[in-house]
Structures are given as C-alpha cells and as structure tokens.
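Here's the structure we're looking at; comments come further down.
Here's a slice of the assembly, chains where they normally sit.
Chains here go by letter, A and B, matching the order in which they are written, and residues are numbered from 1 within each.
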Amino acid sequence: MYSFTNDYSEGAHPRILEALVQTNNQQTAGYGTDQYCKAASDKLKELIDKQDVDVHFIPGGTHTNLILISSALKAHQAVMAVDSGHIFVHETGAIEATGHKVLTRPHNNGKLSLEMIESMMAEHTDEHMVQPKMVYISQTTEFGTVYTLQEIKEISAYCKEHDLFFFIDGARLGSALVVEGAPSLKEMAMYSDAFYIGGTKMGALFGECLVLVNDELKKDFRYHIKQKGAMFAKGRLLGVQFLTLFNDDLYFEIGKYENNVAKILRDGLVNAGYSFYVDSPSNQLFPILPNQLIKKLESEFSFNIMDKIDENHTVIRLVTSFATPASKAHQFVELL
Amino acid sequence: MYSFTNDYSEGAHPRILEALVQTNNQQTAGYGTDQYCKAASDKLKELIDKQDVDVHFIPGGTHTNLILISSALKAHQAVMAVDSGHIFVHETGAIEATGHKVLTRPHNNGKLSLEMIESMMAEHTDEHMVQPKMVYISQTTEFGTVYTLQEIKEISAYCKEHDLFFFIDGARLGSALVVEGAPSLKEMAMYSDAFYIGGTKMGALFGECLVLVNDELKKDFRYHIKQKGAMFAKGRLLGVQFLTLFNDDLYFEIGKYENNVAKILRDGLVNAGYSFYVDSPSNQLFPILPNQLIKKLESEFSFNIMDKIDENHTVIRLVTSFATPASKAHQFVELL
C-alpha cells in the first residue's frame, strides 16, 4: 500500500537529515540565536536580494499563521480570506482563539479575487463591525492552484492603497515557485508584507521560514514567538534545515521534483480521459473518478476522498512529496 | 570554550538520532496518529502501570503549559504557582495571553508549599476576584530542587479536597526521577492530575510527553493541541523520540548521567569551600563564587550569571546535559 495522502508522510530529505546528524554534537546558543539560523537568514536575504527583511523560523504552519496574524492585528481588526482558506477551516479556530475574526467570501478555484476583497471592504464601514486590516492567501492554494505574478501584484497594489497587510501562507511555496507565471521568491518579498516559506511540506522534518517585509510587523516579533510557545530551545534545528534547503537550490529542486511526479499522475489521468475538480499545476491533484475505479485504486494506494460529485463519481486528492518515487506514480497510472 | 549554560545546547542523544534516521523513509499517518506515537504511549502506560491515562506529545514546554492550562481552566479561573515559576516569569505572559491569571507567592528554594496554596485560597473568596482552580509546580524546580514524595502527596491531597487540578511541569523530570526520595514516574501519575515528561532538556531534539490522568482533562484535548499550533504534521517525530527514551530505561539513564556529572561539579565546589545559593541534587547548580574566580572560569567556560550576592560574590548557574563529558566537569573543578 503506497500513500498519496499528503506531502508529510515521510521524514526529511536526505541532505537535511545528514546536516542534522553532522551538527548534532555541536554546542550552540538557544532559542534561534545560533549561527545556523543566522546563516540561513543571510542566505535567504541573498536569494531575495533584499537585506531589510526580518527572518524568523517557526516550527509549524498553523503556529506561524496564528503568531503573524495576532501580532499584526489590533483587537478590533480582522483578516480576509477565502472560505476554503486554511485559517478559516482547518486550524480549529486558531485565529479566533487569538481574538480575531476571519472574514470570507466563497473561493474561486481556491483563490481570493480582488472583487472579493473589495466586497468585504465595502461591507465593513463602521465601529459596529470589525475592521478588515489584512489579506491572507496561500500559495499554492488549498486546491493546488497558483496565483500568477499579475494577480499578486494587483492584490498588493490594492492593499497598499487601502492600508492593509498582505500575508501569504507558503506552506507549499516550493511547489508554486517553480510553476511558470508564478512570482519568484524575490517577487514574493517585493509584493507582500509578510510571507512564509514552508518546510514541513517541502522536505524538512518540520519548520516554516517567516519573512517580515513591512517594518510595522517587525518590532518585538520574538516576544510573540515566545508567548505563543513557538520559540524552540534547540532553535538551531530550524536553522540547519533551512540553510540546507536554501543552499544549492535544494528548495527549488524539491518543488520541481514534486511537480514532475505530479505531472506523471496528471498526464496519466488526462490520457485515461478523466477530468479534474480544479485544474492544478502543482503537487496536489483533484481528479474526478468513477467510484468503482476508486475502489480498485484503494487496493494498492491510499489517498483522501474529497467531495461526491454525483451518484457514481467522486473527487479524490493525490499529493506528491520530495520522497514520492516516480515509479509509484507510473504504477498508479497503469491502474487507471 | 565549553558551555555549562543549559541542557539544550546540543542536539539529540545518539540513540534518538539513530531512530530518526532509521525511520526516516517510512510513510506514516500524520498529526500524531501514527504507530510510533501509539507505541510510545503504550510503553509509557506500561512504565507507570496505568492504562487509563491519555498521552499526548507536544513540541515544547511553554507550548505544553499553555495548552494544558488554558484547556483545563474556565475563563474566570486562575493557576497558583511560585513567583519563580516558569509560567509566571519566563513565558512572556503565555498563560495570561490565553486569558488566565497566574497567582503567586514568593518561592521557598524554588518550591511551592502547602501554606502558600492555603494563603492564596484564603484570599480569593468571591466573584470580584479570580477563582483559583489549579496548582502548578515544576519537578525539578527552577532552582534545581526536587519535591519529595511526601510533599507531592500532601499537595495532591489538598488539591483533591479542594477540587483543584494539580499539574506538574516536568521539563527536567528525568533529572528528578533519579533523585532519592523523589516520586517515581508511577507515583507522578498517582498523585497528579496531569504532568509532562520533558524531552527537550533530557536528550531529545525537542518534545514533551504530556500525561493526562484526571478524566476531566481528557475530553477533546486534541482540539486544543491543534488550535494552539502544536499538532505536528510529522507527529511521528515525537513518537519515535519518546519511544526511544522509554525503551531500555534510556530516559532514566540520561537523568542519572546528568546528575552524576553535576555531582562532579558540586563535590569540586564543596571541596574548594564554596557554598550554594540553593542546594540542589539535580543537574542545575547555583554556586556562590568570588567575582575574580568567575572571571577566571569565563576564560574557559560559559555559564549564566545570576544574582549578585555582595560586592565580591555572585551566584552563577551550571547545567549539565546528556552530552556533557565528565572530563569537562573535572576540568572546571581543577580551575577552582
């Protein structure tokens, strides 16, 4: 039984594991003040060709979202997202638990459009309602779709004009960065106020690299990391992992690999005549399959069952990771 | 330069690292529902000879404290601690950030006494004040001291009588468990409502093992873990580490090792005629040293400077870890 259930079924990319083993016996300063976190941060600044950002390493994605959002908003302010947004659906009310409402509009292929933002802004006009202050999107989206550079630029311009923070959740950023038309890492830093470079779902054991671009978000940020329980004593674990990911383009290599293996699946599905719930160029696929075929596939593979389309058809989700062998994708295609 | 600054300067115990390497390529279920978390939980239940506890693995100590405390208390309830307690001083208001007051009394060698608890209970009598509902202590304390079984029993009895939860922070529990007169792991589960077995400061890369004894604390606990950002996608990392720590008594072995190396330091200090701010049997020592000697020691060792005692004397803190070579302790003693 092979699993296409998600991109966090395995441990870490071999190079990351090796780096952890090699540095294991060293003594370093605690809480992310070590040389590895410094080096990873420096390397990232080089990659985005921008020195005036603050870089923080946080153990997980929900944790990163709740810390960034709660530290940026005042008590009466809210964040805008799509109704399929991770913060709205799948974080057990983590944002609300810090006191903030998540405003939503129904998603369009997982994406938030300018019209949706405008509509939420138009609705919230006075002190009897929360004040929208941040736009949250994720790249790739929950449906594996990817915002184009043009879309990112437009949202960015709107946010600047309306004094909104623009925050991009990059749990699967590596898979997006290598898609044609998507903003580059450098452009992420040019057009957002904050974004994070996901590690957990991109070959690290765990960890997300949060980049604070807007000066307003930087002050005292380590207090928020500590208060929410995210300041690892052995913070160098995060530094070592991200330094490895940033060196020799490993991060991009993993993204490409995941997408390539996903492409084997996608091509196979298309060739077999199946369509998709949402068409995605990244490492998550949402094919619509006959229930009987699903049953057959389940004898050799595991994956998530999503929505029922009709009596006989269902959407499933297939996810590839840094560790998915191409052979398994081929094997899956053969079963179709 | 060798560091006695803390017990989280190095990576993981070799056996833990090896287990992580060996299981790295396996596919497992996410979010702590994998076979390693299950096996570690089963092994612990065997160690404490008690099946009706719930075991959860959480990445860090502050995180564990804030999740347990906020999930246990209702909005108007407070937790009682000493003024040197980790939750009161060194968690950036993490508990208050979840809405709860930490009531305190000045500590006695790092410990909370029954009299202190009684005094806080006597002071809080009606709805104009918060309602004390939990007792929080840590074993070992912030000063390296260790509660005796008798002390634990007394607090436990008081808590049962007054309908209070008794929660023990065991960030350094391994170092306490092997001290004579201290409660055993089994007794921790007999006399507390919840406690955690620290990994981060006891040889793991990271992670704490929270044991919920009181049924009232168990319901829906995974919701709280997720909401506070502590549900690791690759949860098996915690399972693998704690399974290794629980197997073959590794956890106890590490505790003994730390204390033994600390004893080399303590004996050396005593023999050299120095006294201690607080006398501790565990892996943290608080000697009072002449400032000139401190300067000399700092040329070869790093450690924390604590309080000034008088013009010429200062308290320092020395901490040993699973990785501290005995030779380094001897070398330190020679410098005295």
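Criterion: a contact is a pair of C-beta atoms (placed from the backbone, for glycine too) under 8 Å apart; a residue touches a chain by one contact, two chains touch by 3 or more.
Just so it is clear, the model here is predicted, and its values are computed rather than measured.
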Identical protein chains across the whole complex (2 displayed): 4
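Here, only the chains that are shown with their structure count from here on.
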Chain B - residues contacting chain A, complex: 2-3, 5-6, 8-12, 14, 17, 20-21, 23-30, 59-67, 91-94, 97, 200-201, 205-206, 223, 226-234, 237, 323
